[in-house]
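Sharing a structure here in structure tokens format.
A protein chain is absent from this complex, but the other protein chains hold their places.
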Amino acid sequence: MRESALHLAGLTKSYAYGFLHRRRRVVLRSIDLNVPRGGIFGYLGPNGSGKTTTLKIVMGLLRADSGTALVLGCPLTDPAWRARTGYLPEHPYLYDYLTAAEYLDYVGRLFSLPAAVRRERALRLLKLVGLENAQHQALRRFSKGMVQRVGIAQALMNDPELVLLDEPMSGLDPLGRRLVRDLILDLKAAGKTVIFSTHILGDAEALCDEVAVLRGGELLKSGRLGDILKIDMAYMELLVSDIDGAALDGDVRARQPVGERWRLEVAAAALGTVIGSVERAGGRVLSVLPIRQSLEEYFLQAMGSEGQHWAAHD
Amino acid sequence: MKAKILLIVLAAIVPFCQRRIDATLGEHRATEEALYVWSGGYVKRLSPGFENVMADVYWLRTVQYFGGQRAFAKEKRYDLLEPLTQITVTLDPRFEIAYHLGAIFLAEPWPRGADKAEKGVALLKQGADATGSWRLRQLEGYFTLVFLHDARKASEILLEASKLPGAAYWLKTLAADTLTRAGDRELARRIWLSMYEQSEPGTIRANAEFNLQQLQALDDRDALQEAVIVFEKETHRRPRSLRELPRVRTGKLPVVDPAGVPYEYDETSGLVSVARKSTMWRRPLAHL
Partner (left out) sequence: MGRARLNRVLAVAANTFRESVRERVLYNLVFFAVVLTVSSLVLKELSLRQDEKIVKDVGLAAMDFFGTLIAVFIGVGLVSKEIERRSLYPLLAKPLSRDEFFVGKFLGLAFTLLVNTAVMTAGLAVTLLATGRAFDPGLLKGIIPIYLGLMLTVAIALFFSTVTSTTLAAVGTLCLCIAGRYSDILLHMKADMGAAGGLVQFLYYVLPNFRNFDLKSQVVYGDPVAWSIVGQIGGYALVYTAVVMIAGALAFRARDFV
């Protein structure tokens, strides 16, 4: 039985709203979760499902109505685990008037790191996230993606055993996303535990050992990714040119013009036939890709009827 | 480019609009002055914790107003003097200079001042009551004598002043003299001299000096008058001009007053007087 990095039991959270605050909206419904040490754990769910709320409760930004949480074996109120944990909030906003280096130095002081250690680590982390050339620029001038990367750097300032990242890929360009993905893998290789929340299936697919799936404040499933979600590879996306897509026959589920080209959705089984039709009509096949569904679509499709039982509102 | 031209043209038109307004509204501008002048209590309420600075601001306004009227106004009106001064001392009841100078501005005869001697004395009384200052009480006494010509009252006030802590040792004597020698020009001179010596170079000192010069003018006039009478006795005729007088010829008596204006001599009546147009001229006061 591997040691637990994060253990949640019966975690519940609701908000009062309405006139005189008499009605309550439940945003987390009795979450039970165990994340073992040393691995990458994906906390998945569509927007508004309660992922951020869960992480905020763990970090102490919100108070749960009921339930318990243990971080690295310690209860939430015990300050000991904070020195061993790193956190990146959703849409981080940092201090306009500081430079990246100054900000990391400030964070380091909060861990009571000595000055030399702070300097060395800040530099190393900024290099790691690709920002060492911007370290003396005011954060005010940073793009959203750069801020996100500084956010990741500050989460690692104390060389934590457990890293919690809330939507770490948001705001990043493909290069940035690649960088973060590699970073997360490196953290795992160094023996750390990474928990990150996302609504993008592709990221989870590439990185996670295990996942938990959240919808409407309830935990639907948790376990290995492959066991939970079936990636629908039934349809393929075809990009073709020099042909009138409207006139093409074959098992084409959907077709739309994209400039002078056409985008076709074709059943995997009929792929070969359609490609043949295109070539016979004198057209060219530019690309063939599996259609990846987002979690949102997946839920709507595969869990549609089940999902309706767990509405977000009372 | 067009926008810039438009900007310049419109900006140039603004002064013309202003002049039109000034031409039409000109005579109503007096009301503008009233806007500065609310009641002291009102202003005090609006500046909690900043009363002293507001008192300074209103004092500057008062000085500006007075100086402006004296220097520039064709028809000198000192109407706002009293309200402005009152606001100043309501905001800061310890503002001694405001009482002192305010009283001078108020009490001096027109056109040098507002010619409201009673108000001036009342201001000094208000100040002396508020601060317990012997100087202000002393001034109240002085002004009661030289502007209101009430020797008995002046003497009482000076006696009170002499009992206040820090009072000059000679005030008691002065109080007594005021009673016994009321109307004596020498007394008035002593008082103005005292005010001259007690002040630093500035308006107050200049004002005292001016008053001393006026007394000097009276002395000179009396001396010239007496010389005329002596001349008549000796030569059985009136002199044709003041220059005929022997003491004038020898330079012992001046023919011009301290302001440089020649004394007037009327051969028919034989009277010497201070020229009406001279600043040394004072309204005739029997006892002085």
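When the chains are written out, they are named A and B in that same order, and each has its own residue count from 1.
Throughout what follows, a residue touches a chain if its C-beta (ideal position, glycine included) is under 8 Å from a C-beta of that chain, and two chains touch if they have at least 3 such contacts.
Please read these numbers as outputs of a predicted model, since none were measured by experiment.
Of the listed residues A:151, A:168 or A:245, the one in contact with the hidden chain in the full complex is A:151. The omitted chain makes contact with just one of the residues A:9, A:98 or A:268: A:98. Of B:59, B:78, B:134 or B:231, it is B:59 that touches the chain left out of the display. By the touch definition given at the top, chain B reaches the unshown chain through residues 48-53, 55-56, 59-60, 63-64, 92, 94, 97, 101, 200, 202-203. Taking the complete complex into account, residues 15, 56, 59-63, 79, 82-83, 85-89, 91-95, 97-98, 102, 106-107, 109-112, 151, 154-155, 158 of chain A touch the chain not shown.
Everything that follows uses one rule, which is that only the chains that are shown with their structure count from here on.
Centroids of chain A and chain B (each the mean of its C-alpha atoms) stand 86 Å apart.
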